[in-house]
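The block underneath contains the structure these notes are about, expressed in structure tokens.
In this view, the complex is presented without one of its protein chains, the others remaining in place.
A, B and C label the chains in the order they appear, each numbered from 1.
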Amino acid sequence: MRRKHNIRVAGSILSHTVPLRVRFSEVDSMRVVWHGEYVRYFEDGREAFGEHYAGFSYPEIYASGYTTPIVELHVDYKLPLRIADRAIVETRYIPTEAAKICFEYTVRRAADNAVVATGTSTQVFVNEAGQLELTIPEFFRKWQQRWNVR
Amino acid sequence: MRRKHNIRVAGSILSHTVPLRVRFSEVDSMRVVWHGEYVRYFEDGREAFGEHYAGFSYPEIYASGYTTPIVELHVDYKLPLRIADRAIVETRYIPTEAAKICFEYTVRRAADNAVVATGTSTQVFVNEAGQLELTIPEFFRKWQQRWNVR
Amino acid sequence: MRRKHNIRVAGSILSHTVPLRVRFSEVDSMRVVWHGEYVRYFEDGREAFGEHYAGFSYPEIYASGYTTPIVELHVDYKLPLRIADRAIVETRYIPTEAAKICFEYTVRRAADNAVVATGTSTQVFVNEAGQLELTIPEFFRKWQQRWNVR
Partner (left out) sequence: MRRKHNIRVAGSILSHTVPLRVRFSEVDSMRVVWHGEYVRYFEDGREAFGEHYAGFSYPEIYASGYTTPIVELHVDYKLPLRIADRAIVETRYIPTEAAKICFEYTVRRAADNAVVATGTSTQVFVNEAGQLELTIPEFFRKWQQRWNVR
């Protein structure tokens, strides 16, 4: 139903998981995590992914002269998370031939491994002149080669 | 490309706009509004819509014995908003025969009316026992009749 | 009980009020506004103050080559705000001879004018080299003269 990333696997599947614990401030008046907080959970996953697969963290991207703004975001909510719940965010890199960075996310409740939310994000490359890059930047080509992904 | 709500117009088109001003705390280190803030902008739009079209505000929904959690959210980012920018959120009710509440959003920059983001959300009805309602609750039928929408 | 700013009135009292409406996302699981949201309410007040008293908005401060980080913040919570409540933030400039910017805040519930929270903030001037300015910058002297405050 939702937008499917045009997947073309070429090599490894890169995936990383990070644990989280629901904070008091993230819970709304319905006593479940406010739906907007999942954007932060996905970002937690993406940041941990970037730290794990060296060459792809925020500082490394900026040092290369690019920014990678999000141009599309999708979230499907399956089950609520409640105060003090523990969860696990899995972040998967989705290969694409376009000059884009695509991720899929799965948030699971730690207690029973139930899927509470899934989602996708798409990022593009913007150069120092503020222009959209239509070809994959050199630093990202190297990262793809290093980790054997397209 | 993104999920299209199954639209079946039956009566009026309900739409409402609300102005906003970018807050310092909403701007990220790239000096543009952080992408997660748009979830809040859409909610601002939805809350103003619910106040405008009487019978559909948060207090009125809860008084009816239902909650309306978000089950799907999509955002397409077109242009950045920057500090102190003013913008306008348009929220449109998308009629559906299902027991769902569907909205479309358009965020425009006030200075030049350029579209900076669009999006959709889908909500369902959950009763006081915590169960998903498969038929449209009476209070919402009345709201639809009052405003001549399906 | 709390820190009292060393007040030395020299000229006008500058004060500005801005209305706000409690958002769904600001309310916590106790069904009152989460205490951290008041930091944002104070910032809303400060930004509106800076727009009103020309020469003191964020863009103008940055254009002058300074940043004005907050070095101290205090909040006293008196009464809760609840979902859909409307409130008014009053922001008062507190004159000081030091190279600091001091504000006092009062948040009132619109329905009955009851004080729900008060607070103070202190900002300093940091120059483009990242160093603390020990004397009042020229742009701020001019602003003080323009509005007849110390």
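Observations on the model:
Basically, a contact is a pair of C-beta atoms (placed from the backbone, for glycine too) under 8 Å apart; a residue touches a chain by one contact, two chains touch by 3 or more.
These numbers were taken from a predicted model, which means no experiment stands behind them.
Put simply, the missing chain touches A, B, C once the whole complex is considered. Within the full complex, the residue among A:H16, A:R40, A:K78 or A:R92 touching the omitted chain is A:R40.
Of the listed residues C:V39, C:I88 or C:A110, the one in contact with the hidden chain in the full complex is C:V39.
Residues of subunit C in touch with the missing chain: 1-3, 30, 32, 35-36, 39-40, 43, 67, 69-77, 80. Taking the whole complex into account, subunit B touches the unshown chain at residues 24-25, 27-29, 31, 34, 36, 83. One chain is missing from the display, and on subunit A it is touched by residues 23-25, 40, 43-44, 47, 51, 57-59, 83-84.
Please note the rule applied: only the chains that are shown with their structure count from here on.
Chains joined by the most contact pairs: A-B.
Of all residue numbers used at the contact between subunit B and subunit C, over half are used by both chains, marking a mostly same-residue interface. Measuring from the averaged C-alpha position of subunit A to that of subunit C gives a distance of 36 Å.
With centres taken as mean Cα positions, subunit C sits 31 Å from subunit B. For subunit B, residues that reach two or more other chains under the stated contact definition are 40, 43.
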